[in-house]
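One protein chain is absent from this view; the other protein chains keep their places.
For subunit A:
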């Protein structure tokens, strides 16, 4: 880890301006992603701008839905009664993530911006197009058991967002509030926030260099209230998802009125499955309908030798999750 200077920002403007003026600076919240990557020399920053003093706090319901400040901690949000009652998928995605210690430290904003767990990315001894554009992607012929099968390119197949929360947020149409150095705020739906790798896997989100993530807003819907997050992993706790599903269903009079479906662990970004949702809406819930939706969700998957299992596992996970919320 290189030496860096440290700025504790007290106002958003101070933070964003400092970031605008220093190309090699980074914001730091909980530091649980950032410091790891700095210790591995995967990220090198001359300056860290601590945003923890900024007033991006609060978990409250307003007319647009539930607004969560970007600096709220994963554990606080996951256990908050408003979240538990109205957005079970969000609560579960947070509480099934990482470990208690990490959840106490890690922020919502940092979670949304966490980086891939691709082993090649995290070890500077390897080439990696995401870390050093143009050097190649050893994962294609190597260890890709936990990498993506949807949204991949020949340049990068990483699950660029490997975590859980953003999968639930993607299913539930969350909107991110961003603020730049001019003090201007903009709203970006999370489904438009992440970028596909294409030929530029180093570009992961639409966040501009001088922008801060201020808050996340999740619309309050019946489907969100009847939602769940199902995570499949190699051990019972403290592991990233092999695959995961965030689903929400609104069923009225025996018919699905609204469906929200997103997958984790399979896409280069949290993977919304509109085709699956279309298949579900208007139908009576049944295993056959869920199965058809699951197949639609995985259509177009490009599995490789070590992650071919994800197609079936993701389909089964979706079917299981849909069956459970419909029950």
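Rule of thumb we're sticking to: a contact is a pair of C-beta atoms (placed from the backbone, for glycine too) under 8 Å apart; a residue touches a chain by one contact, two chains touch by 3 or more; residues count from 1.
Keep this in mind: contacts and distances are computed from a predicted model.
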Chain excluded from display, named as in UniProt, from "Inner membrane ABC transporter permease protein YcjP", "NADH-quinone oxidoreductase subunit I", "Xanthine dehydrogenase" or "Sarcosine oxidase, delta subunit family": "Xanthine dehydrogenase"
Candidate in contact with the missing chain, chosen from A:87, A:126, A:161 or A:193: A:126
Touching residues on subunit A - with respect to the absent chain: 1-3, 41, 117, 119-120, 123-126, 138, 141-143, 145, 232-240, 242, 309, 312-313, 316-317, 319-320
